[in-house]
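Below is one structure, written out as structure tokens; the observations come after it.
Complex shown without one protein chain; remaining protein chains in place.
Labels run A, B and C following the written order; every chain starts at residue 1.
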Amino acid sequence: MRILATGVGKLIKPVPSSDQVQQETRTLKSLALTNKVMSAKEAVQRYVQENDYVVSELTGNVRGPMALIREVVRQGFKDLKAAGNTSTLDIDLLLQAGCVKELDLCYVGYELLGTSYTMRKMIEEGKLKITEWSNATMAWRLKAAAMGVPFLPCRSMLEGTDTFKYSAAKIAECPFSGDRVCVVPALRPDVALIHVHRCDIYGNAQIDGITGSTLEVAAASKKVIISTEKIIDHDEIRKNPERTAIPYFMVNAVVEAPFGAHPGNMPYLYDMDVEHYKEYINYCKTGEGIKEYFNKFIYNVPDNDGYLKLIGEERLEELKRKEQIRYKYREE
Amino acid sequence: MRILATGVGKLIKPVPSSDQVQQETRTLKSLALTNKVMSAKEAVQRYVQENDYVVSELTGNVRGPMALIREVVRQGFKDLKAAGNTSTLDIDLLLQAGCVKELDLCYVGYELLGTSYTMRKMIEEGKLKITEWSNATMAWRLKAAAMGVPFLPCRSMLEGTDTFKYSAAKIAECPFSGDRVCVVPALRPDVALIHVHRCDIYGNAQIDGITGSTLEVAAASKKVIISTEKIIDHDEIRKNPERTAIPYFMVNAVVEAPFGAHPGNMPYLYDMDVEHYKEYINYCKTGEGIKEYFNKFIYNVPDNDGYLKLIGEERLEELKRKEQIRYKYREE
Amino acid sequence: MTNYNQPELLACISAKMVVDNKGYFVGSGIPLISVLLAKKTHAPNAVPFFETGSIGPKLEELPISIADSKTMTRAIAVKSMCDIFELSTIGVIEYGFLGGAQVDMYGNLNATMIGDDYYRPKVRLPGSGGACDVGSLCGKTIILMLHEKRRFVPRVDFITTPGYLEGGNSREERGFIKGTGPYRVITNLAVMDFEEESKRMRLLYLLPGATVERVVENTGFELIIPDHIETLDPPTREELQLLREVLDPTGLIIGRQLKN
Partner (left out) sequence: MTNYNQPELLACISAKMVVDNKGYFVGSGIPLISVLLAKKTHAPNAVPFFETGSIGPKLEELPISIADSKTMTRAIAVKSMCDIFELSTIGVIEYGFLGGAQVDMYGNLNATMIGDDYYRPKVRLPGSGGACDVGSLCGKTIILMLHEKRRFVPRVDFITTPGYLEGGNSREERGFIKGTGPYRVITNLAVMDFEEESKRMRLLYLLPGATVERVVENTGFELIIPDHIETLDPPTREELQLLREVLDPTGLIIGRQLKN
């Protein structure tokens, strides 16, 4: 299995040996059933350190850990690394607030709603170090780490593309079939931020609808902070063990955060707050009002409850109603 | 990524290139919503050919495609290849009936109920060609094929073990971490036999409880025959898309077979028929009564209905009752 | 003749390329509405796949984003992102729609950056997203672009997504799966395909109102021009009615300026 080529991009997070992974698991992932419920403030203080590589588990605007992201911003980090995969407001906020200096990048943007002016400006001004990837190769990098293997082969992002050239992947030849494969290095983030529909006090979490890379991210990451729409009884978990998306031992902290994905979408619970997105994107585009936005929605509110008060009950109820109309057929 | 060692075992099913896989998918896996319901007889006639490599998707005694296995035996194949992974009665029947001549082997047996005398005798007498694997490496081989990649790395079954030595795997060095990895070749069976709790006429299938390697096997295999406890309306599938274990386009034939896993266990529906297993194992052990067993339960009955009549309604009801008592907490 | 705007025209022409009973990797925007239009007309069982996990949803409302719970309404299955790209590796999702800021004569696409220094680009774009993967893995990629000289360039500034690379066999030689690659390029002026040997872009059809001259004028490289070129029919009243009244009554997609 010869290595035929190597991308010139920096491997922002080096691949740990399995020895190190097992040792970290023993230190950081306990099988004890302990109550991990704490405030977002405490969770971020305890489990996010300056220089950490952070992954925010979401798919675009769905199930983003926005309450946790806002807390990370609030605590004023300056030197995080992060994964910009299918990212939207999560990474935009971290970049705009100056929290992140290095980014594995495959997509930051808003599709039909527009571009991330923040990311664009920082890169054009040389203020953000980046390494290039695609959505699938980043998802497979996380899957590799979740599987405990140092790399995975794939048939995408081969030589000839600049996406490969500016990545930190390699090209190899399969010793069985002769196929050329792109070999992607495992990505083991220091900390994962994940928002779920419900979990128990130990961190056993269930999600509904689009799953993205939930289990992969939780298993791949050294430390995991979960925020949840609500906390449910442990017995509910044991009634439907097939429904457990993340088992408790992967989780370090549980934060209760209703509407914690706002302004994003929480399948079956509430719709995207498109107006909120549009306002934010416009502030970034024009450069006007962005300071006020951060002051108003993040720095001058102590927590998620404070944030939700600013959004207002009426708007939140409206988002709930819109989403729930859509899925009434599930009850049919 | 140097290759440091290669197992001496025969690669019973060579690894196809991705080109070939895509081409086969286009020929054999249609996205058309066509009614695939047919009898077991027809399904096996159409989709199993002599010399095919067959995988029976089950975990031990759970959710085994026994009605389909009995049909394969009934049709008198003589030269199949197969995967003996977490196998019990499924592979034992195929071996005993002389259907299979080559086997990727990691386990054939009955745990607390005893050993597979059939497999043992055939190997001791040199009548079965085998290549050695472990449960995890076989599961990863199927996962590789499901992912469309020609191999996967893992940290089990390394050099120094005879399990590796008599396998067809290779040892390589990771170009990122320096870890030694065992590189297992993708396993793409010609045909998969899978029993499910319910599916629609197109083959969209749901299962409950232990999943084993369902999606991996279905996605890895060139042709897929599903048997199902019952056929449900297509709309039921669309109400809970998260529940779809196997999407229809992987499926070539749907066979209705209530109690199709008998004498195995179908989670939440019916318990294992331990007495039936014990009788069979004893026939194999003593060599007496085995011909009669095959005549009675397979050759002299036309189909699954005939088989179930022999087992008797009373016994089947008893197995249902035993299993359902166990799970009444799900309704609590 | 009915009036229509550019997004409506592109949606109707793209919809014609959609074949029944095939899998389509779709993003938000025109590709999505094209597949929906085809499903309402000649290809009722064209099956949309979203990289975010949804397979074959009914799509009763148009999603703003491919990661939007509207993409999974009455879906056939919902899987993980890895699952979807793996299904496309094994060939289940034969077609993929892609856009970009630039395309060259071999169908290579740029959605990453404009400029000559990757680390200090003139314009940074959102990035590959799943584009490099769709373009690497799908049997037939359909490219949707505005037909402008600054977009149809001799050499894209950055190959985000592989077309036929340097043409000929170069795509296969780099190890991309055989039988994959760009299939059609659809613009506001024309439909192009790729010549079998050289893999160079070739004019296939003109869109209503367009001329060969205008196509050539707006293309920054030499296009293969066959002797005879058909002009496609304009959108029908029925198609436009479906778009405006059924599929996109709020004008989310068809009411927008085209730019990619």
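Operating definition for what follows: contacts are C-beta pairs under 8 Å (C-beta built on N, C-alpha and C of every residue); 3 or more make two chains touch, one makes a residue touch a chain.
Note that this is a predicted model, so its numbers are computed, not measured.
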Missing chain: touched chains present in the view: A, B
Full-complex contact with the absent chain, from A:Ala67, A:Leu113, A:Ile130 or A:Ala219: A:Ala219
Which listed residue, A:Val55, A:Cys99 or A:Ala146, touches the chain dropped from view? A:Ala146
Which of B:Leu105, B:Val224 or B:Ala257 sits in contact with the chain that's absent? B:Leu105
Full-complex contact with the absent chain, from B:Leu11, B:Leu28, B:Leu158 or B:Leu316: B:Leu158
Please output the residues of chain A touching the missing chain, sorted low to high. 18-19, 21-26, 29-33, 146-149, 204, 215, 219, 237-239, 241-242, 244, 247-250
Just checking the interface: what residues of chain B touch the absent partner chain? 58-62, 84, 86, 88, 105-113, 115-116, 119-120, 123-124, 126, 130, 132-137, 139-140, 143, 154-163, 166, 171, 179-181, 209-216, 265-268, 271-272, 274, 323, 326-327, 329
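As a convention for this text, only the chains that are shown with their structure count from here on.
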Chains sharing the largest count of C-beta contacts are A-C
Cα centroid separation, chain B vs chain C, in Å, comes to 40
Approximately how many whole Å separate the CA-defined centres of chain A and chain C? 28
Residues of chain C that touch at least two other chains are 54, 72, 74, 78-79, 82, 89, 177
Going by the touch rule set out above, which residues of chain A reach two or more other chains? 154-155, 179, 181, 209, 211, 329
